[in-house]
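Missing here is one protein chain; the remaining ones are kept as they sit in the complex.
Up next, chain A:
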Amino acid sequence: MNMFSSCMITALVILTLPIITSSTKLYKNKLYPYYVKTATSYAFMISMIPTMMFIYSGQETIISNWHWMTIQTMKLSMSFKLDYFSMIFVPVALFVTWSIMEFSMWYMHSDPYINRFFKYLLLFLITMMVLVTANNMFQLFIGWEGVGIMSFLLIGWWYGRTDANTAALQAVLYNRIGDVGFIMAMAWFLLNLNTWDLQQIFITTNDNFNLPLLGLLLAATGKSAQFGLHPWLPSAMEGPTPVSALLHSSTMVVAGVFLLIRFHPLMEHNQTIQTLTLCLGAITTLLTAICALTQNDIKKIVAFSTSSQLGLMMVTIGINQPYLAFLHICTHAFFKAMLFMCSGSIIHSLNDEQDIRKMGGLFKVLPFTTTSLIIGSLALTGMPFLTGFYSKDLIIESANTSNTNAWALLITLVATSLTAAYSTRIMFFALLGQPRFSPMILINENNPLLINSIKRLLIGSVFAGYIISHSITPTTIPQMTMPHYLKMTALAVTILGFILALELNLTTQGLKFNYPSNYFKFSSLLGYYPTIMHRLTPKTSLTISQKSASMLLDSIWLENILPKSISYFQMKSSTLISNQKGLIKLYFLSFMLTMILSLLILNYHG
């Protein structure tokens, strides 16, 4: 009997404890956020035990405990899959969440409902754990929908603001479009394979997996904000910054990629879907990187860079390297969460100022945040021997050496170079140069809650990539040998991006204002996508539902065909046929005459 599964269950149970105590008096306590944070940290430490065991022995487990129901030939039970992906991702997610919770104790301290905020964060974490560890599609779907709804609640946290509400609704809508794909995949698996259990799906063979895989790709597109369904991610920045750090960088948005990684055994030999994934990812990574170039809102830039990295993960799945995509998920979680927290620190210090044009010179007043932001950005761009390098460099190398669509590869390389460009832009405008913020603001970052949480992720951003990639063997082997120039491509394009951006940023100073070019407009208006899709589609569909569904069909046609026409024809025919013309006097007169006549006749009868 080893401790593998029991430790894992303990870690998951610990997470539910603060939810249970929320019905007791403890929930009214000021210390509730602290309990939640501590529970998360304990869960992280306990979950490290099975992860260490996994790293040591490589054993994978399936826990199957509560039989829910058996519907004819299909058995549904609660079961957890503790394999390579979940065993690595659970501690990473718990670690990141732990730091983010500590950060939100600082960021949200003046919020009157901070306890509820922590409960929501924890509920989100639990649903994410359910998603990651699920062994059957139904349980996966519970987690999948759960994170969607929790993101709705968390984005709409400041529910008095219209923007927050629309952003929350947008997130649910785009996710829901993805869910249709998920449901379709579920239906297909049920129909053709008669099971929702993952390992049973993988061992059964079918010649054509196109349809369910398309469904899963749609689901991943919605959840991971790929091209077509991407606008919700930048809009979601209306939520509090800890929410952006947790949901929209490290956990929820990678769920789509995670799903494709989970179902990779089916995708392995399916060229069509792989090509689709590759092209989708490439388009996403380029478009969102272009959008990130001209944004002025610091959170929006980071959000677009998240979207771009998600596109990169999709590209990786498209070139048949799920292991690398997964590695990128794990490493990305550290530095992207930290970037969000740094921007949160800046925003909070500058009295909720998010515009990078109004920052500047922060390296003097916020030295620690500046350091972390720079390290995070460097890790994001794939600076050698920082965390991002270990996954990103490998991804670009495998893309370079794989036998694949040259356009997609080229687009990805351009996006990689743009990553450096927009990272430079944040650093240049927010951190360097002269201060452009109001001199009256008192800036102080010396709060242990802030420093410790960022510090923990900072260490992660420097070392996690090395530790993870060093201790775990890849499941699919990346390309080992390649020519020098291919080996150096990733680094070269990144450095190119850096230098270009720096030069461009320097030239912006002291030049006169030019009327923005069309390229600039394309980027700053997010490729005109929201302008078209968020105006045209809702307008047409709402007009159709008003004019044709509601007015024409329901109020006019259906009303006229049945009830109105029946009553009309009844009325017409009754007036036509009946000899009643409403001549009351005449009728009564004739009535009276008959009465009198009959009385007379009866009286004088005999």
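One rule holds for everything that comes next: a residue touches a chain if its C-beta (ideal position, glycine included) is under 8 Å from a C-beta of that chain, and two chains touch if they have at least 3 such contacts; residues count from 1.
The criterion applied here is as follows: contacts and distances are computed from a predicted model.
A.B. asks: Have a look at "GATOR2 complex protein WDR24", "NADH-ubiquinone oxidoreductase chain 4", "Argininosuccinate lyase" or "Integrator complex subunit 11" and point out the UniProt protein name belonging to the hidden chain.
C.D. replies: Result for the unshown chain: "NADH-ubiquinone oxidoreductase chain 4".
A.B. asks: Using the definition of touch stated at the top, determine which of A:186, A:293, A:312 or A:409 touches the missing chain.
C.D. replies: A:186
A.B. asks: Among A:176, A:269, A:521 or A:572, which one touches the chain that has been omitted from the display?
C.D. replies: A:176
A.B. asks: In the whole complex, what residues of chain A lie against the chain that is missing from view?
C.D. replies: On the side of chain A, residues 69, 71-72, 138, 141-142, 145-146, 149, 152-153, 156, 159-160, 162, 165, 168-169, 172-173, 176-177, 179-180, 183-184, 186-188, 190-191, 211, 541-542, 544-546, 549-550, 553-554, 558-559, 562-563 touch the unshown chain.
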